[in-house]
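Heads up, one of the protein chains got dropped from this complex, but the rest are sitting where they should.
So, subunit A:
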Amino acid sequence: MDHNKSTLNLFNNIDLATELRLGLPGSDDHTEIKKSLSGNKRSSSEMGSSTCTQENESTFSPPTKEQVVGWPPVRSYRKNIIQAKKPEAEMGSGMFVKVSMDGAPYLRKMDLKMYKSYEELMKGLQEMFKCIIGLYSEREGYNGSQHVPTYEDKDGDWMLVGDVPWEMFVNSCKRLRIMKSCEARGLGV
């Protein structure tokens, strides 16, 4: 229990005003949170006081909708299932395309507007079909993976996903198909 005594001393000795942080814990790259929480910070003079009341925070502004990993603590399994079923009422603003995967008996529908980048789309596809698509490189396409994502564009041609800028892809993609990589020759894979 000696250790307890010494830690207590340490607590007494530290200068609370300088120890306490004002920002987010470890506001480095890993938490991926933008510093838009200024409305929430309390001034240092209130720290350590017995009452911790604040100004009325009715003008709370939520943090920007950055993705924070694992937050809220809903199992990813649950998140996917629910996201896949956005109510039909939103169809007007969504961009639903059919998605098929070779070997899977049922087609799925996916709202491309829910994603902002190829990375997010890949994640969504991987989670929807429980497959691994692998990394895309400009030169080699999707190397070293069993599945390759392709799409049918406005002209009716089947293209490899990832070659054109994201916005262009979203506007020209009519449907998606995840092919087995052995069948994807001829797309320059």
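Following the convention adopted for this analysis, contacts are C-beta pairs under 8 Å (C-beta built on N, C-alpha and C of every residue); 3 or more make two chains touch, one makes a residue touch a chain; residues count from 1.
In this text, contacts and distances are computed from a predicted model.
UniProt records the chain missing from this view under the protein name "Transport inhibitor response 1-like protein", selected from "26S proteasome non-ATPase regulatory subunit 1 homolog", "SKP1 component dimerisation domain-containing protein", "X-ray repair cross-complementing protein 5" or "Transport inhibitor response 1-like protein". Across the interface with the omitted chain, subunit A contributes residues 1, 3-4, 7, 10-11, 14, 16, 19-21, 24-26, 28-31, 33, 37, 40, 47, 52-58, 60, 62-63, 65, 68-79, 81-82, 85, 87, 103-106, 130.
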